[in-house]
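Note sheet for the following structure.
Every protein chain of the complex appears in place save one, which is left out.
So that you can tell them apart, the chains are marked A, B, C and D in the order they are listed, and the count of residues begins at 1 in each.
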Amino acid sequence: MAAVQVCEAEKVYIMHGVRDDLRVDGRGCEDYRHMEIETDVVSNTDGSARVKLGYTDVLVGIKAEIGKPKPAAPDEGYLEFFVDCSANATPEFEGRGGEELGSELSCTLYKVFNNVNSLELRALCIAPREHCWVLYVDVLLLQCDGNLFDAISIAIKAALFNTRIPKVTITEGEEGGAELELSDDPYDCVRLNVENVPCIVTLCKIGHRHVVDATLQEKACSVAGLLVSVTHKGTITCVRKVGGGSLEPESIFEMTETGKRVGKALHAPLMKLLRDEEAQGKQRQKVGFLG
Amino acid sequence: MAGLELLSDQGYRLDGRKPSELRKVQARMGVFTQADGSAYIEQGNTKALAVVYGPHEVRGSRSKALHDRAVINCQYSMATFSTAERKRRPHGDRKSSEMSLHLKQTFEAAVLTSLYPRSQIDIFVKILQSDGGNYSACVNAATLAVIDAGIPMRDYVCACSAGFVENTAVVDLCHAEESGGGTVMSLALLPRGGQVALVQMDARLHQDHLDALMEAAMTACRSLGQVLDGVVRQHLQEVSVLTAE
Amino acid sequence: MPVDTKRVRGPEESQSPLLFLPSIAKKSVAAERGRQDGRRRGQADVRPVFARCGLVSQAKGSAYIEAGNTKLICSVFGPREAERKDEAGASSGRLLCDLRFAPFSCPNRGAWIPSSEDKDTAQGLLEALRPGVRLHRYPRAQIEVNVLVLENDGSALAHAITCASMALADAGIEMYDVVLGCSLRLDGNSFLLDPTLQEETAGEPGAQGSVTVALLPSLNQVSGLQADGDMREDTLAEAVRACMEGCHKLYPVIQRALLRAVHKRASPSES
Amino acid sequence: MSPRKLCVPGEKLCSTEDCIPGTGTYLRHGYIFAALAGYVFRKNEGEELPVISVVKETEAQLLPDVGAIVTCKVTSINPRFAKVHILYVGSTPLKDRFRGTIRKEDVRATEKDKVEIYKSFRPGDIVLAKVISLGDVQSNYLLTTAENELGVVVAHSEAGVQMIPISWCEMQCPRTHGKEFRKVARVQPEFLQA
């Protein structure tokens, strides 16, 4: 991870600040930083979104390809995750430097998003045992300033909302086999129901309290944290302890409670924003990287 | 190539451009805050991001450091979703290593490296969307990022591609034209002095046509240079107005 | 004889016959009130555990654990000089974890090369163990933990955690506490503690969840927590508590196994 | 001696008011806990509180620590320092190889500026040294031989015969009678076992 160095005195300052519910940048313990979201930013994808959270900057592109269902779930499509920790974010990621973090992140994303609770995977099936949609979710880290998981999960939800999969019809081929026919009308497409797609809230234990949306400096003060993925209904779909330290059982319960509350509150404004953006339609000027 | 007519009878290209016409260029400097310099460029549908870190202490093995100039370290990568067909790896394949090397050579020619002994300058470029002319977009984006980082250069480096279709030189090829099977040349130019920083050509071309092709590419680079110049001056004006007291 | 020893010769693609079983058998667990092996639902009813230390003579420390049909072996090497020194690891040691499922350990044959899921499990193992080990006592050194799952009949990660911490203790690595692992399967409204593989995979996917907890029992600290599935916050809390209770049930057995290992060796000279 | 008590890591042994924590234990919230699985020892030293420690049957592997006397083998030399492999910490053999460095200025206590590495050590020599620092990111353990008892204990001449020390800076080959320079250690009897 793009590590920052923080000396003991700075750590003490940050920890006391968290205790007083006044973080270095003036936020309280449960405040997020300013967030900017835009969808449909790269056109070679079927869906894309860019999220900026403080200086953290991620771009998610989704491509739908036709593949074969996994034998264990013959009537479901599936998602594949790839996180590209590019050298853009920090020179440490040059060459193979970002691979370790990338595979760690993508494993967790797979656990969080690739299940029936988050997405109707059955809707991605074209013909059981034969064909299904595989959604390649590619995450590109452009800048790291802490709290990657939350930013990525929001970007993934936004990109899934933005994803349009072409309609496929199955026709009987001449030799008896089924043939797939892709609709070439760009408006004739299927959209995904993203209602249940969870958002991740990462909580960092600092001193005796915990904070959400930790900056890199704050993360350096924390020995253990909890990653909680929460749906819009407030149910928890995934929990992971992260970091090298241990937690008291009581603080785990407190942290999941906070995570649930904060995570639940993320969904409504996100969906509103995505709908607003869509309502503006073609009139909206794309900002992208030129803004 | 059969079936696809790259140049119409009226002399227009697939996207309606004239042979010597460039695609629309939009660019911005200073996209990111954490890097020393950064820039974003759109050339038609090709979109590239460039980030510059440095000059800074040489990382990794110290033996890489040069006592009389800076080391330029480039990495070219493509977002996995940048192409029509999904790429499996963003970098590390033969093509992108080659591209990284070309970028390094290009910028060693332009950056005044001798001012920074024992240092290293990182230039990382990423193609977000690929529609032909990836090398040129990267060079142009990297030039802007290097200027944004305040690193001294002899001159801009501008790059453009050019190809030969039905005896006509066409410039700034898009993906369809690039994959049409003809000769493609990439040229990086320091426009003011007219020095060529890099020329690359893969396929066969009759010697008689080389001059014409070079000339077309150089003209295109010069006009690109003017576009970049506009971007830099605009940026300069905006920022210097702000800093004025 | 295979020509290329690095590859297993066989058809490019083959499928396990288990896939073609009628799916009724899969759902049977959910319907039953009890559990197939006679344990009760919703109770801290863990499988009987057999644990031994010091089986691998080449390793610094080792342990073997058997819980029902789940069988694991773990060996610990080190502390030895760290290979990588780039990180801020000069002041404290590095813990490396490797977890592999033997190809014959699951109903479906696996590959020897760990998949990304195995690596994720290994990462979970590492995060659960690290808080228990006094790594700052081993500056500039690395400690390697290798776990091999011989037979996977559910709760592999939980038992891997327990097994690895026994092996670490057997190796004489300084620890704050032993680390115990326990898993739980949420099946509708009830818990199945220490689930078997069948219980882990059965049932409608929507109503299922799984929780794994790693506990430092005498310090009462949770060093690892992984939960998946759709659950309410209070369900999760309840599940975590149940897992902790399961860990405490395991504690005396592990304690005895460790003491036995100490006892078996020659007592130290009094110096 | 108290009866043999066994413990496992994490077991609470006693309060700090009763004992002083020794090896194999750690402190937490005013109590002493076991860090190892092994035997619990209480040892009284004078008037003070007894020292409580946990000992495993095989001596717990300690890594070279600052102040420890180590036995090492020289692997390479250059004008600035000698590189060594640490073989023993005290009398405990290390299972794995650890690398160390003896810098020029740490070879002897006097006339530091006149030290020449090649007149002090040769590859293959067995050297007694003391750890002065764990080193930093690039360097290894830093060792010193700047004490009379530290330095070369075993060295072989070009003829391949073990040499005999004849002064604090010279050794002689019993076969060829050729003399070679070394930083010779005055070996104390307790180390004379190999």
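One rule holds for everything that comes next: a residue touches a chain if its C-beta (ideal position, glycine included) is under 8 Å from a C-beta of that chain, and two chains touch if they have at least 3 such contacts.
Throughout what follows, contacts and distances are computed from a predicted model.
Chemist: Which name from "Exoribonuclease phosphorolytic domain-containing protein", "Exosome complex component RRP4", "28S ribosomal protein S7, mitochondrial" or "Ammonium transporter" does UniProt give the chain that's left off?
Modeler: The record for the missing subunit names the protein "Exosome complex component RRP4".
Chemist: Given that one chain is not shown, which residue among B:Ser97, B:Ser179 or B:Gln237 touches it?
Modeler: Among B:Ser97, B:Ser179 or B:Gln237, only B:Gln237 touches the chain that is not shown.
Chemist: Using the touch definition up top, pick the residue from A:Lys52, A:Lys111 or A:Lys219 that touches the left-out chain.
Modeler: Checking each option in A:Lys52, A:Lys111 or A:Lys219, the one touching the absent chain turns out to be A:Lys52.
Chemist: With the missing chain put back, one of A:Gly28, A:Gly95 or A:Pro128 would touch it. Which one?
Modeler: Reading the full complex, the residue touching the unseen chain is A:Gly28.
Chemist: Contact with the hidden chain only, please: which subunit B residues?
Modeler: 30, 36-37, 54-57, 67, 112, 116-119, 147-156, 190-193, 229, 232-233, 235-245
Chemist: Provide the residue numbers of subunit A that touch the chain removed from this figure.
Modeler: 5-10, 12-13, 16-17, 19-20, 22-28, 30-38, 52, 54, 262, 265-266, 268-270, 273, 276-277, 284-285, 287, 290-291
Going forward, only the chains that are shown with their structure count from here on.
Chemist: By C-alpha centroid distance to the whole-protein centroid, which chain wins?
Modeler: That would be chain A.
Chemist: Roughly how far is subunit B from subunit C, centre to centre by C-alpha average, rounded to an integer in Å?
Modeler: 52
Chemist: Taking the mean of the C-alpha atoms as each chain's centre, how many Å separate subunit B from subunit D?
Modeler: Distance between chain centres, rounded to whole Å: 59 Å.
Chemist: For subunit D, write out the residues touching at least two other chains, lowest number first.
Modeler: Within subunit D, no residue touches at least two other chains.
Chemist: Touching at least two other chains at once: which residues of subunit A meet that condition?
Modeler: Expected reply: no residues.
Chemist: Across the complex, what residues on subunit A touch subunit B?
Modeler: Counting only subunit A, the residues touching subunit B are 42-45, 48, 55, 57, 59, 61-63, 65, 82, 84, 86-88, 90-91, 94-96, 136, 138, 140, 142-143, 145, 288-291.
Chemist: State the interface residues of subunit C toward subunit A in the complex, per the touch definition above.
Modeler: Within the complex, subunit C touches subunit A at residues 15-16, 19, 88, 116-117, 119-120, 123-124, 127-128, 130-132, 205-206, 211, 216, 219-233, 236-237, 240-241, 244.
Chemist: In the complex, go through subunit D and note every residue touching subunit C.
Modeler: Subunit D residues touching subunit C: 1, 4, 6, 8-12, 24, 26, 28, 33, 35-39, 41, 55-61, 63, 95-99, 134-138, 141.
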